[in-house]
Structure formats: C-alpha cells, structure tokens
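These notes are about the structure you will find just below.
Only one protein chain is missing; all other protein chains are in place.
Let's look at chain A:
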Amino acid sequence: MSSFFNRMRSGAGTSSPSAGSSPAKKDPNALQITPLEKYLLDLPLGPSRDNGSDKFWGLENFGNTCYCNSILQCLYYSVPFREQVINYPKRSPLESVTTTSTGQARIDPDAVILPPNHPSLTPTKLMKQQPVQNSARNPGGPPPTPKPEDKEHPDFKKRVAQARGPTLSMGNDNAAAYGMPESLFTSLKDIFEALLAHKSNVGVVSPTKFLEVLRRENEMFRSAMHQDAHEFLNLLLNEVVANVEVHSKRLEEEKGTNGHAEKTGFEKALASAMTKTTSSTTGWVHELFEGTLTSETKCLTCENVSQRDEAFLDLSVDLDEHSSVTACLRKFSAEEMLCERNKFHCDRCGGLQEAEKRMKIKRLPRILALHLKRFKYTEDLQRLQKLFHRVVYPYHLRLFNTTDDAEDPDRLYELYAVVVHIGGGPYHGHYISIVKTEERGWLLFDDEMVEPVDKSYVQNFFGDRPGLACAYVLFYQETTLEAVKREQDAESLAAAAKAVVEIPKEPVGLGLKTNGFMNGIQHVKSAVTPTSDEDTNGYASLDKAVTEPPQPIKLSTSPSEVTALPQVPSRTPNEDIKSKKERLKEEKERKAVAKITGRQEEKAERERLKSLEVKRKEGMKKADADTKAAIQASKASKAEEDQRVAAESGNKDGVSTPVPIPTGGLSRFKSSSKSFRKSKLFGGSRESSKDEPFAEENGAEATTPTDKSRNRFSSLRKKTSNMML
C-alpha cells in the first residue's frame, strides 16, 4: 500500500550514511507489520498454547457493534470463562477423540469463510501467499498520500489490521455439533473455538452469526444504534446461563429416558459420564461471576431486621466526583433510608413502613464485574447524561462491604479488563477494551485493532483526561498476594532486562566491533541469517536481537533459552512442515522488520548524536563564560564511554536471565478451579442495582428455567425502563 511505501520512503530519506550498510533486499510487505505483531515477534510465544491464550484477534465492527466487541474480548480473556465455554458441553474421552477430527473439520477450514478480498486458501497457503495478495491489492488501499499522523489514527490501524488478516468470518453455526440449539452461547462458543483452532496468533474475527442471533432474539439490540456495553454484558451472561441450563436439563431428561431404554453397557457408561460432567459444570457462569448480596432492612417501626439474599452477576455502583472504586463500593453498602414513596413493606407490622436498608456482600464472586454508572438521568435535560467524574481504580482491590459471616472477606482481586467508553453522551460514542492477557500483558482492543500497551496505560481512563474516554466496566478477578508477588517479580525481571538493554543510551564512538549499536544490528543480523534456514531456533533469537537491538546478550544465551522453553510434543509431522513453512515466511517478514527497526534506531541514534553535537557546539560558544561546562561535558562523554565499554564487556559475558513468560494468571485459575464450589443454581440472577425499586426484590426466586427467563427479562426491562425514564 502506498502509505507503507510512504513510510518506508520517509524512513529511508532520513537515515543516511549507515543505511548503505543495511541489507539491500527489501520486503515492502513487512512494513505493514502492526505494533502487535512486532510485539509478538519481540518475544516469540514459543510453542502454541492449546487453551487459546496465545490468540490476539480483533473483532470486526458492523456499525456500532463496538459494545459487543469490547465485552467479547473481556470475556475471552476471562480465563476460567473461556475454558468453560470451550469445555462445555463436556464429552467423554471417546467422544472427545472423535470430536477432535470433527471439531477441526467443523471450524477449520470449512466454517471459515474468507471475505472476498481474501483468497480462500488453507491456512498454510494463506500464510505463504498473503503478502503477495496484499501488495497486489493496492488500488483498494488507503488514499495515495496520507498525512504522516494518519498512521497513528485508530481508523488507519484498523484498516491495516483488516487488510493484514487473516479474517475469520463466523457466519455459520455449529450448534448441532455441540448438541445444542442455536443460541448466543453456541455462537460465542463458535468464535472461541474457531480462534483456538486457527493457526495464526493474530487476525480479525467477523462475529456475524453471533450478532445475528443477538439481534434476532433481543429487540433492543436490533437497531444499528449505539448500545450500552454493560447491558450487553448482563444480557450475554444471563443468556449463557440460560442456554447452558436448558441444555443440561435436556441432557438430564435424556438420561432419564435413556436409562430405562435398552443400551449397551458402554453407552450407559457414556451417558452417565456425560450427565456427571454436565451436572457439575452447568453452574459455571454462576460460580465465576455470581456473588451474593445480603440486604438487611430494619423496619423503623417494629425494629425488626429482615434479611434477603440475592444473587448478582455484576455490581452497578453510583459515582461521586473525585472518588475511588473503593469509595463507590463503600457507598453502595452505605445505609439507605426507605421512606416516602419508597417505603418498605414490613411483614411483621403488616404495612408500608419507613426502614433502613443496607446491602452487603455475603458471597464474593470469583470475577467481580463492576459497572460504573456513568450514564445518569438528569431531570433538567429529561435524558441520560454522561458523568465525567474522576473515579480512580487501583490495579488491586479488596472489598470492604462484606458481611461479618462472609467467607474469605479479605479476598484480593486484580484488575484484568477495562471497558472504556469514549464520547460525550450515552447515545453515541465508542467502546474499547483494555485487557490483561496471560501471555502478553496488557493489550488494547479497539474493534479490528489490537495493540500492546504499557501497564500504566490502564490508568489513563479515570475520566479527567481530555478525550472523553472513561472506564465504564471494570473486571476484577480473584488472586492471591503470592501470585501478585510472583507477577511483580516477573515484571521486575522483564523491566530489568529492558533496562539492561537501554543503559547504553548515549551514542559514543566505539572501537568495539560487535556491540556498537549503530552497526550492531546489521552485524547481528547477518551473523544469524545464514544459520536460520536450518536452525529453526535461530530466528527466534534473531528477532530478539533485532527488535530489541542493543541486546547482544540475548543472542549468546538464546540457545539455552529456547531449549528451556516448555516443549509441546503433540505435533503431527504435517503440522511441523506447515509450521516450518510459516516460520520461513515469518522469518522473512521479521528480517524486513529488523531492517526497518534497525534503520529507525540508527536514525534516532544519529539524531541524538546530532543534538549532542549541537549541544557541544553551544557549549563551546558559551565557553568564554563557561569553559568548565564544556570540560565537564567531555568528561561526561568519556565517562559514558567507560560505562559503555564496561557494560559491553559485561554483555559479552552474557549474564542475563531469560525473561520468563508470566503464566501466573492461568496456573492460578487451574489450581483454584479444583475448589469450585457447588453452584446453588440461583433463580433470576439479575443485575442488582441499588436504585431498583425495593418492591422488585420480592420477586420469587424460581428454579424452573421458564420462570427464570421471565425474571431475567423483567429485570432487564426494568433496567431499561430505569434508564429511559
């Protein structure tokens, strides 16, 4: 695409003398590399994970469907949720063997419908030919001379992501394969499984089927209007609960009938195995997101205290200007007077009475979804208005508003996903999500675009910065202090490794051959390139050396590092060949990237040098008045040189620790999933917002699915009416 050429040209224009030393072969397509891909190349993922944690896909926006995209990304990286969606319905071992083949066929490649601009190819072929295709598709590309700042524009990045692909169009449904009727759950499962099965780590999913089902079954999401992401989350969780319950109930019934029917012993065992597993897993949405609130109401007439438990899937908290999430939660549980139009019906006094009410958390959820009520109805304007209150949220959280008998009241939560609303009001705007992934830290998901971000980026959405972007839904998951410590240590190590890289910052004329950073990049590169064809590990270290240029240490230690990575033995030869091809292709890209990054580095170095020189000249001019300063500067540069020399001699010794990939989140959940509590199968698991009319709480907690769904819908309707009032 022309813009890419443009970028390249500008890069080549400014990088002058040492550009000649860079290899002449140029691969323009590699210029298209997105920040995410660069990031992934920086630290190769190693063997692919079979749990989907190494997939970083964008989601296509079909006109204001960002509410859906942002929530889906948050849910995908809710590790236990993703695992459960993928594992449900559970299958017996035999069945799972057969489904691996059918499952593969189900999703990949048959179900993958590539958009017209993509040739329908097997993944391998696709990977190989895609660059050619992309470069050939120039006419459809962006305008010929885009301004340089356009590259930073999200729309541009999204186009790049879309163009790069691969694109996975989820237009079919495989509900039958799961033995379930088509529902939001099955189409969600389709998306998750398709991502899991796909070879590529990055790409764009078009959740067409999912949206189709959503719109077919829910009137309020039918229009192409801007929707509330929190309402969508609530609806989705409730739908998933309902779908799973209906399914498990049907299985239960089947088992009842089958049990009496004539069956082979094996089939019986199979059936029992199925029901056993399903019965223990149906409540998993409850177990993850559901907590229990206790509302204590004290009748001020008879002093009688009545308690009522109710389940919640997320907490909606009112906001105050200049407050914290902690304070909002405290306020949520603060005492409230029920009086005037909002009196309490006391069973003892038998009538509407004034009462004091407070809500506390009795059972803490494993995943705490916090909805910040930024959209508030204002009387004056007769409509909802967005609150731009500054509400700060910490990376970790404990709940103060627990009941005295709550189990584990000091449970530690960590922030792992934030849904951000950008815009001036509730009826328009944009949603994005920032999610902490197990493999790759914090990523920004903006529809098709996925970009790595710094941890500190997460706290940019308190609501007080320009740009109208505010955190809207916060996802906290349970963790332990040990896990946090481990993670911090890992972060420390990563930062230290980075710091080591960055220490020799000032360019100084160096006599050292390999480690001069100005030419070191090419040096490293050329040294590795020949070997990389035979040695598949070689390029991995090359990436590292190239994308984090001043790190020759990595190169020297990389072989051991690579072997130290966990190996996945289960690879068919065929796959190996494929992946080899992939690798070769990727490698090409990487080389090109290396070239660019190398050039950029050089450019930066040169600029720095230049500015230093300018500074020095100024110093000389100033020398009449201040000769000492100049002497100092030269002293300093000498000292820098010394440091560099020492640093590099240190580097040569190759003392560096490979950066471990933090897997804390995953392992944590795996271990803790053993301690799953039995679900109580609450009835209407509704969104319990505090401003619900109190009378609503008297709604019976029904256990039959039909009742449940009625409850749910009524609560939803109620909520919307609340919103629209």
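Methods note: contacts are C-beta pairs under 8 Å (C-beta built on N, C-alpha and C of every residue); 3 or more make two chains touch, one makes a residue touch a chain; residues count from 1.
Convention: contacts and distances are computed from a predicted model.
Between the listed names "Catabolite repression protein creC", "TRAPP subunit", "DNA-directed RNA polymerase III subunit" or "Exosome complex exonuclease rrp4", the UniProt record for the complex's undisplayed chain reads "Catabolite repression protein creC".
One of A:62, A:377 or A:457 touches the chain omitted from the figure, and that residue is A:457.
Contact between chain A and the absent chain runs through residues 152-155, 320, 322-324, 326-327, 390, 392, 394-398, 400, 409-410, 412-413, 422-424, 428-430, 432, 444, 446, 451, 453-454, 456-457, 460, 465-469, 481, 488-489, 491-493, 495-497, 499-500, 502-503, 505-506, 553, 615, 618, 622, 625-626, 628-629, 632-633, 635-636, 639-644, 646-647, 649-651, 653, 655-657.
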